[in-house]
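Quick one: this structure, given as structure tokens, is what I'll be asking you about.
Removed: one protein chain of the complex. Kept in place: all other protein chains.
Right, subunit A next:
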Amino acid sequence: MALIAPPDNSASPFEFRSAELRLVAFAPATLDPVRLEAGLRNKLGGGEHFLTGEQIALDFGSLPETPDAVEVAALAALLRRYSLNLVAARGGNKDQLAAAREAGLIVLSDEGMAPAAPAPQTATTERTPTLIISRPVRTGQQIYARGGDLVVLALVSAGAEVIADGDIHIYAPLRGRALAGARGDTSARIYTTCMEAEIISVGGVYRTLDETLPASLKSKPAQVYLDQERLVIEALSDIN
């Protein structure tokens, strides 16, 4: 807002703040631009999509061991056409990472990124308290439960985003996006008393729900979890 802060002469010209950037890893299984393009078009479509504007880390980890030269610049251009900003790379061999560095990407160390293996839940005995939200989360609002679980006792509107490093419980309609296990915990789950979500994600595995859910799930109590790499939406009534 237009509050004018009085000039403070004692202030340092800058400050360091701890910042954590959220990157989405893009792990191609091939470097063939035609196949990648077709895949992107198929998954994200033409216009705006759920990853629009996201920062992307190129993950070489899923590529077969081939000595192919990587055309990072061309790949960046391709991603940009889908409104994805390639900013970093990780997980490759020396040549691949050199190519990435040459193209101006930041090379991340593998430890820096969590979602690798079943490692993440280490011996943290201290428990982050659950974040409890009792007011509606409206369009354009974002709630992030860092390091723990999130409980929402009111509506999550379409266009709103609830994120937790642990589980997400919503005791009201979930109409927006819910991202559990945001730092890679693949055992996280999402629970809601009324499933109408736009996007759900567990441990980085996304699914858009633009096709209508079957009647057994739509507007019903449901949970979402990862079974291997597959995101499962299950009516809660099915369990009992």
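By our rule, a contact is a pair of C-beta atoms (placed from the backbone, for glycine too) under 8 Å apart; a residue touches a chain by one contact, two chains touch by 3 or more; residues count from 1.
Heads up, the rule we're going with is that contacts and distances are computed from a predicted model.
Missing chain, UniProt protein name, picked from "Peptide/nickel transport system permease protein", "Septum site-determining protein MinD", "NADH-quinone oxidoreductase" or "Tryptophan synthase alpha chain": "Septum site-determining protein MinD".
The chain not shown here is touched by just one of A:Gln141, A:Thr193 or A:Thr208, and that residue is A:Gln141. In the complete complex, the residue from A:Thr30, A:Ser83, A:Thr130 or A:Ser157 that touches the missing chain is A:Ser157.
If you put the missing chain back, the residues of subunit A touching it would be 1-3, 135-141, 154-155, 157-160, 175.
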